[in-house]
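Apart from one protein chain that is not included, each protein chain of the complex appears where it belongs.
Order of writing sets the labels: A, B and C. Residues in every chain begin at 1.
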Amino acid sequence: MEAVTKLDVEAIRADFPILQRRIGDRAIAYLDSAATSQKPVQVVEAMRRFTEHSNANISRSVHTLGAEATEAYEGARARVAAFIGAPSANEVVFTKNSTESINLLAYAFQNATLDPHADPRFRLAPGDEIVVTEMEHHANLIPWQQLAQRTGATLKWIGITDHGRLDLESIPEVITERTRVVSFTHVANLLGTVNPTSQITARAREVGALVGLDASQSVPHIPVNVAELGVDFIAFTGHKMLGPTGIGVLWAKADLLDAMPPFLTGGSMIKTVTMERTTFADAPAKFEAGTPPIAESVGLAAAVDYLDKLGMENVRAHEKELAGYMLERLETVDGLAIVGPRVPIGRSATVSFTLDGVHPHDVGQVLDAEAVAVRVGHHCAKPTCDRFGVNATTRASAYVYNTHEEIDRLVEALGKVRKVFG
Amino acid sequence: MEAVTKLDVEAIRADFPILQRRIGDRAIAYLDSAATSQKPVQVVEAMRRFTEHSNANISRSVHTLGAEATEAYEGARARVAAFIGAPSANEVVFTKNSTESINLLAYAFQNATLDPHADPRFRLAPGDEIVVTEMEHHANLIPWQQLAQRTGATLKWIGITDHGRLDLESIPEVITERTRVVSFTHVANLLGTVNPTSQITARAREVGALVGLDASQSVPHIPVNVAELGVDFIAFTGHKMLGPTGIGVLWAKADLLDAMPPFLTGGSMIKTVTMERTTFADAPAKFEAGTPPIAESVGLAAAVDYLDKLGMENVRAHEKELAGYMLERLETVDGLAIVGPRVPIGRSATVSFTLDGVHPHDVGQVLDAEAVAVRVGHHCAKPTCDRFGVNATTRASAYVYNTHEEIDRLVEALGKVRKVFG
Amino acid sequence: MNLDELYQEVILDHYKHPRGAGLREPYEGESHQVNPTCGDEITLRVHVDGDTIGDVSYDNVGCSISKASASVMYELVNGATVDDALARLAEFTELMNSKGQAEGDEETLEDAVAFAGVSKYPMRVKCALLGWMAFKDALVRASTPGRTEA
Partner (left out) sequence: MNLDELYQEVILDHYKHPRGAGLREPYEGESHQVNPTCGDEITLRVHVDGDTIGDVSYDNVGCSISKASASVMYELVNGATVDDALARLAEFTELMNSKGQAEGDEETLEDAVAFAGVSKYPMRVKCALLGWMAFKDALVRASTPGRTEA
């Protein structure tokens, strides 16, 4: 069998009924996948089938539906583990979204710090340092800010160059012997920068710090293999990778999951419980208190199947091409300034820009009237906005179902913006 | 228009395709709704429609899909608020399940305790007391155990009588001037007991303690009005009330939500963010970091619509009848002992029992072969099991779609159990 | 959607030529408001002169809707009695919450009726109200500290 080398975008589009949706008299050009992706019928159908055929709570029953639901859920875990090259399905924890995944990690440090018997790798003290970057989504910034505040640790960060890249030269200075954990974004959601990971990871290893990666914008778009990356944790989210809302993933090395205290507590994560005292199950159950997103796990597995069938290398190639085209075409727009890397190298197909004299809200509104859906605002990355002296940007982001023609429509619609606000 | 006074169970069953599912040659008798309910086509359809028509991320965009998604999500919030008689939609926080809702509350205390500037109502110190009951689901026990452990507060509890009721006489002793918060289950998930709330609430008020109610097993089954209950918080979960997995609710009084520090932090819950410092949005946004369960909120709203159309009084009456019938019929089974109240007064249609000499696993397995789905085990209520000296029970639980005939099949199948293990 | 309905001439005119912009003295109340979803900001000062709004001055960053709305507000409340200004605030808020159902009274709201179309766009209603919220807040602050007659 020959490998498919290119995406058949027309065939893909047929799987996404929402792309037929009309705004006014035109089909929508959905260029907002960095916020959330659309879902193919395969995902919706898998969830419907599960709900109408096998729906039950998991893990705790011997009846047929319960057994099927448990198999579906654990099967989804194995499916996700394989997709990211995790050595064991038990290293995959299902959460509700990336945000919870990162909070779970930050609270592991907070709770360990409150427990003198906890694993020393997770116990923080004043003087200890936590490192992030200036291009983080708020989800990978605020939990660490709060952790620093509550433990007395210090938050530090790697800055951004004028070209929208991480200031790698500052690494030796920012990551020091006092650094206990480094958490940084793999692909920046506002700038579109794809960060090289090896230098940061190597330096973190050198100083004995743990390393986490916010992979929310990478797992959906490029091949991600946790073994190759050599990090300790990654977080990502179902709804950005063709899957449903309500499910996210924390992957972590088995021995770290063992060492981390529980976060949410309740049913299905225990060994024994008395009124006085509880002992906890092994990971991943330890971190999955309560009824998990069961139907959502089925949807996520279907999304992973879909992406695997396309081939993540093909997805990357398709988006690289779109990124190049988008950058090239946008540069032709009068008064448009790109915020982030201006070349399609080490960047995703997510492009933020400002339009001279027109506020992004107004840009987005006019684009919407032209049936072009983009996102406007600070994209939950206010520090990045501050770094580039803007209050907000307009952001267009492409995915497997987007075409050159849709980018042309974006550019055309930007002309219309000029007309309205000329 | 006349009010419907009884449920048309045949019409209801037609809305639940899974009830046609056959195990062997018989349609399944699903008596496990206390674990998770089945979902009507209306819920599945509403979610599919949303996904194929309006799917987008919420709150942060001006495009049409984003506006529709935001309206759907906020509409669901208003719908849920109305369903439980909340004075304002802003008092409804969407979580992933009951377990997260209760943890959110427990962590509000934990995080406030770490912050000298936090509201004193949420700051705990050694000597302070937290009160639960012996009949809690682990979800309303372990978070409080952990909180006590981390703050030095003491966990106390109200015991259970031999009849499976709360030992209300002990209230004055257990809830004292040192009590800061009382959290107890409205309807017990193993015993089926419906707890009277007024005595506990009155005593808590007397001593100035906050009061939370685990309403996971009440909101789906009986009319619940937070204003009438006079409590401060309630938690419940979508998947037990005909809705999807992946969504839960914390309702709290507005001034308490204002006073509580955030729990999960990240996107969509901020006012301003710099690398150094974050200020937070008002509730409910403050507690909804990250992309929320958007499609799930649409499903939950459809479930609430469905329940409202049935009428919660009718739901209660239907289940009261089933509870009576189930108790009566089960008492005829040789060697069967009910764990929990034996009369259909102040109890739900969830009935736990043991069968002399046969382990619940084996009971459940034989029942499954007869296409009767029940739950077996400790039902995430190990302390209740310990109280009654059992390791596990078999639990049958009924909902709007269950019939007398299904209860007959349960009783018949229990006869079969006797034959296999006679 | 109909762009013209949203971006009426009068809105674009106020956007391009904002009335009363800039921060001035004297003032008794100042408010800083942020729209957290887009980062738009306004700093607004109110000078109360007896029972009259003596001046409203402001500095803002934002979209056409939020900037035009502040400008239109300036025209409506500047020089009006405090009671009239509060009445306009109530009227305008009601118009914005009407989801496209109300037209607004041109007698009282003047240019602000041009915002009736905005009320159909829930994501933009916050923009249109930002300046008004700042005005409301500044007025409260103006009457709180040393003043006896509110």
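One rule holds for everything that comes next: a contact is a pair of C-beta atoms (placed from the backbone, for glycine too) under 8 Å apart; a residue touches a chain by one contact, two chains touch by 3 or more.
From a predicted model like this one, the values you see are computed outputs, not experimental measurements.
Though it is not drawn, the left-out chain touches A, B in the full complex.
Among the residues B:L300, B:C385 or B:V411, only B:C385 touches the chain that is left out of the figure. Taking the complete complex into account, A:T64 is the one of A:T64, A:Q217 or A:S297 that touches the chain left out. Annotation: of B:P143, B:G164, B:P341 or B:G377, B:G377 touches the absent chain (contact as defined above). In the full complex, chain A touches the hidden chain at residues 59-62, 64, 66-67, 70-71, 270-272, 281. Looking at chain B, the residues touching the absent chain are 23-24, 359-362, 365-366, 368-369, 376-378, 382, 385, 391-392, 420-421.
One rule holds for everything that comes next: only the chains that are shown with their structure count from here on.
Chain B and chain C have centres, each the mean of its CA atoms, that are 45 Å apart. Mean C-alpha positions place chain A and chain B at a centre distance of 30 Å. The set of chain A residues touching two or more other chains comprises 23, 361, 365, 368, 376-377, 382.
Residues of chain C in contact with two or more other chains: 1, 37-38, 121, 124.
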